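As you look at this complex, bear in mind that one protein chain is not there, while each of the others sits in place.
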Amino acid sequence: MTLSLDTGRRIARSVHAAAHRLQLRPLTIVVLDSGGHVVVAERSDASPIGRFEIARGKAYGALALGMNSRAIMERGERQPQFVASATAALDGRVIPVPGGVLVDDASGRLVGAVGVSGDTSDNDELVAMEAITAAGLAPRGAWA
Amino acid sequence: MTLSLDTGRRIARSVHAAAHRLQLRPLTIVVLDSGGHVVVAERSDASPIGRFEIARGKAYGALALGMNSRAIMERGERQPQFVASATAALDGRVIPVPGGVLVDDASGRLVGAVGVSGDTSDNDELVAMEAITAAGLAPRGAWA
Amino acid sequence: MTLSLDTGRRIARSVHAAAHRLQLRPLTIVVLDSGGHVVVAERSDASPIGRFEIARGKAYGALALGMNSRAIMERGERQPQFVASATAALDGRVIPVPGGVLVDDASGRLVGAVGVSGDTSDNDELVAMEAITAAGLAPRGAWA
Partner (left out) sequence: MTLSLDTGRRIARSVHAAAHRLQLRPLTIVVLDSGGHVVVAERSDASPIGRFEIARGKAYGALALGMNSRAIMERGERQPQFVASATAALDGRVIPVPGGVLVDDASGRLVGAVGVSGDTSDNDELVAMEAITAAGLAPRGAWA
């Protein structure tokens, strides 16, 4: 396993802690390994019932296309037909809005992805990146 | 069950009564519990054969994303790719036009959703909200 | 519409009344028109969340193959591969156990089907047939 259950739990816990600190809406977190398979998923109380699929799609799409979901969104603004068709080709598992972040280990090797859904997309992405960093890993994509 | 069959029937009956009073086109009503599962479905005579799936999608999408289908429509105007991809991730069960209304009980707890299809979307939503209120429950979202 | 909403409601009500009289487990009822489209669906309190799909499959399979679901079951005992493949060809909408009953009007014309799920299959079928008769229509298949 490229990303351990223990690390996945730590990431999920950090996301919830950040959400609490920033007073965000209830969040759903999905942590995938580099093969796109669920390691950890957690849906906060009152997080709507479809958020697991949304969070997973943010993370899975990032892995599938090799870029954070924000970058997929930007690609979609230039080439909407590509993103729509890629989504269909990938069985609906691409959600092209921010909140899906690729995860590298200390040596720069891709080990998985985190998807967060529930607040604004920008905040979903922010807390995902914070949590990855807090777990000692490196989130793809620069951020301010 | 978060929303009883008896309550579901009352909501459906109220929708039909409102439709008759307002002289609307034939309507289809679907009442879902908070998990998104059918409690009651009723398709009026002459309501087209696909209206069940449409009404259910309005209600299910509202539950899945945590907002009335009108709000999903408005989200889609800002982020069309998000709504399209969320629909794919949720197996086609999101219809982003007005007519899907979340239902809360007296204490503000989410208990289900109502989806109406058949007249204009605005009227679909109007009668859904009226019917929810008539059943002693609270529809999400302000309305005139 | 081959089977009116009013008739569909009467059938559903009769099923529930029979279930109460016979002290059956909570039932789910689906009434389809001759095209296989939902007219009425009702899921009793405490009826499990998958029963809508099961009841609909009993009714839809009956219409799709032109015989009550009990007859499909018996066919499946002789030719299991046929029933399995027919189910796949019909997108999973065939449930080959008793409880799906075709409905004819007084002149012998097929007008729809009723599917019941929740108690034993034999009882599901029994109450479906009783309810169809109580609504002034004719259930396919002899019964004692």
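To keep things simple, chains are lettered A, B and C as they appear, and every chain counts its residues starting from 1.
One rule holds in what follows: a contact is a pair of C-beta atoms (placed from the backbone, for glycine too) under 8 Å apart; a residue touches a chain by one contact, two chains touch by 3 or more.
Because the structure is a prediction, the values reported are computed rather than measured.
Asker: Which residue from C:3, C:19 or C:94 sits in contact with the chain not drawn here?
Answerer: C:94
Asker: In the complete assembly, which of C:8, C:36 or C:76 touches the absent chain?
Answerer: Only one of C:8, C:36 or C:76 touches the chain omitted from view, namely C:76.
Asker: Could you please point out the chain B residues that touch the chain left off the display?
Answerer: 33-37, 91
Asker: Just checking the interface: what residues of chain C touch the absent partner chain?
Answerer: Chain C touches the missing chain through residues 47-51, 53-54, 56-57, 73, 76, 80, 83-84, 87-88, 92-97.
Asker: For the chain that got dropped from the picture, name the residues of chain A it touches.
Answerer: Counting only chain A, the missing chain is touched by 1, 4-5, 8-9, 33, 35, 37-46, 49, 52.
Just so it is clear, only the chains that are shown with their structure count from here on.
Asker: Just say which it is for the chain contacts: an open line, a closed ring, a star, complete, or other.
Answerer: Contact map by chain: line.
Asker: Just how far, in Å, is the C-alpha centre of chain B from the one of chain A?
Answerer: One centre to the other, that is 30 Å.
Asker: Can you check how far apart chain B and chain C are, centre to centre, with Cα atoms defining each centre and the answer in Å?
Answerer: It comes to 26 Å between the two C-alpha centres.
Asker: Where in chain B do residues touch two or more of the other chains?
Answerer: In chain B, the residues touching two or more other chains are 35.
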